[in-house]
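With one protein chain held back, the other chains of the complex are shown just where they sit.
The block that comes next holds chain A.
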């Protein structure tokens, strides 16, 4: 990549795999469980977090030298809250049904530990360009897991992808359903999201033994 130096591109690629916010740092689990029953909300959530974290990181980074450290958490909260409300309003205006489906979870991006975590750990100590890349990278790492989980949960739980009946019609018994296949109702329930995330963590760690924690 000519655009990014090696160090910069690592800021984006690291959180996608070896330092993934969900599977390695185990942050932002609540929303990963709540909205991944279908693929579409997972993707919308991923994009929203990419926007909030990317822009938020830049804003915090620009202000990092003028924020008094005693009130920095409040300043960070104001920044996140502003961005989240923008996302919420945009969704309400242009994708009302989706925003209904995601309900409080868009608002709850404010409490997503990944965002405050990156503000604290990165944006307060680095320049705007690096902070932007770090924000995009971490949010993308989060979104990637959301999309993987959403894919499996929608496919196995409802037999659809983006609402398309890829496995056939479960009521009229076409496609796979004609030979006795049935949707796995467990996949739609939140506990299964936890198990799917667990399996991803398992697969990742057995591929890269360095990631296994000592206990």
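Assume contacts are C-beta pairs under 8 Å (C-beta built on N, C-alpha and C of every residue); 3 or more make two chains touch, one makes a residue touch a chain; residues count from 1.
As a working rule, contacts and distances are computed from a predicted model.
Chemist: Pick, from "Formate dehydrogenase", "Amino acid ABC transporter permease", "Cell division protein FtsX" or "Na(+)-translocating NADH-quinone reductase subunit B", the protein name that UniProt gives for the chain of this complex that is not shown.
Modeler: "Na(+)-translocating NADH-quinone reductase subunit B"
Chemist: For the chain that's not shown, point to the residue among A:83, A:146, A:187 or A:200 touching it.
Modeler: For the chain that is not drawn, the touching residue is A:187.
Chemist: Can you say which of A:96, A:129, A:164 or A:202 touches the chain missing from this structure?
Modeler: A:202
Chemist: Using the document's contact rule, name the residues of chain A that touch the chain not shown here.
Modeler: Counting only chain A, the missing chain is touched by 180-182, 184-187, 189, 195, 198, 202.
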